[in-house]
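The next block holds one structure in the form of structure tokens; read it before the comments.
Note that one protein chain of the assembly has been removed; the remaining protein chains are unaltered in position.
Showing chain A:
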Amino acid sequence: MSKNTLCLSVGLAAMLSATPAMAQTEIAWWHAMDAELGQRLEAIAQGFNDSQDEFVVVPSYKGTYPETLTAAIAAFRANEQPAIVQVFEVGTGTMMAAEGAVNPVYKLMADNGEPWDPSAFLAPVTGYYSDTDGNILSMPFNSSTPIMYYNKDVFEKAGLDPETPPKTWAELETMSRQIMESGAAPCGFTSGWISWVQLENLSAIHDQPYGTLENGFGGLGTEFTFNGPVQVKHWENLKNWADEGLFEYGGPVGGGDAPPKFYAQECAIYMNSSASRAGVINNSKEFEVGFAPLPYYDDVTTDPKNSIIGGATLWALNGKDPAVYKGVAQFFTYLSSPEVQAQWHQATGYLPITNAAYDLGKEQGYYEANPGSDIAINQITRGTPSANSKGIRFGNLTQARTVVDEEFEALLSGSKTAQEALDAAVERGNQILRDFEAANS
């Protein structure tokens, strides 16, 4: 008897939990945006939900970028995947190789009769996220690029012109020294994301290859080549500057110790993502912040190339009902509308991903009212992108970046020279690329 009751109640529970989804189609959206950014993201989902009553987008925060990716992969393997997942640019290679897991956005939009025009997006964004045939596989959402933040008050105290930030690394070096020697601040500069800012972007800006086969865009057989003379010289400089105290290391991966150094006015200059803008403004009430493009070596190039993208895109995962994909397609259209994009861009510091959103911001007079807010977009769109500045695409890039961080730490501790550290990073990185190639072919 008790067995029967159990069966009955289980069946009843299953029926009950199945009913509420009937009215509206639910679209699960897993993301990695916390705090202020998370609220902005939820506002976008709410905006879409209010604009129609057929679909409900349900955003859920799944932790950091790597955690979100891992959660989505685990869910996919258990057949519990969300319809949309936000994956950071580092995971792009991994996602692109997983053809069976992904519903490519260009196809998704065509299948559901939604308008889709790749040329509406900013060129560097399209370039970074297209496959070799030129199709965009995931929906660009939050793209950023590293820029330089500096403390105008400290510049003034050190006897520097607060309106002329350093343009080149040589200028940055002399200015940092002047800042230190005048006692205006104990350290010249710090940086978040060593791998992304001081190696990947450094290579792009100076038109140096990061890997073979067009920085990995050409196929899985790619190899790292970031141990060239420009990169070696830069790392050597960073090591010397660290020894002198001009540069302070902010830790591996994102460099969590870097922002406090800048906020506490310990370091006068800080390089990090343009999406740090909101945080920087919030945390610098005590001093005035200036914004500038990343510096370059004028003995290497007089015409610095565009910087490259960071941030994330939205991937539609396979294995859902057609009705769900219809909703996803409509949501993507809503998401890329100029109003939604412009608002997201202006509130967060991420790039406006469409030309229309950028134009809307110009019309609104946003860039004049907020000096420095167009630094990132100007830097990423300057010049004609070369094969070396189009972006990078490597599988298992998370691991490869960890290797870069580790070798950078070996350099700082003095156990390796810049050449040795970069050679080791290339060698270990190539091993990781071979693993990825072997697992995906």
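Just so we're on the same page, contacts are C-beta pairs under 8 Å (C-beta built on N, C-alpha and C of every residue); 3 or more make two chains touch, one makes a residue touch a chain; residues count from 1.
The rule we apply is simple: contacts and distances are computed from a predicted model.
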Leaving aside the chains you can see, what is the UniProt protein name of the one that's missing? Options: "sn-glycerol-3-phosphate transport system permease protein UgpA", "Chemotaxis protein CheA", "Protein translocase subunit SecD" or "Peptidase M16 inactive domain protein".
"sn-glycerol-3-phosphate transport system permease protein UgpA"
Given A:24, A:49, A:70 or A:225, the residue that touches the chain left out of view is A:70
Of A:86, A:399 or A:430, which sits in contact with the chain we cannot see?
A:399
Checked against the full complex, the residue among A:84, A:353 or A:412 that touches the missing chain is A:412
Sole touch to the unshown chain from A:62, A:261, A:305 or A:345: residue A:261
Touch residues of chain A, complete complex, unshown partner:
66-67, 69-70, 73, 76-77, 94, 97-98, 100-101, 249-253, 257, 260-261, 264, 266, 396, 398-399, 402, 405-407, 409-410, 412-413, 415, 435, 438-440
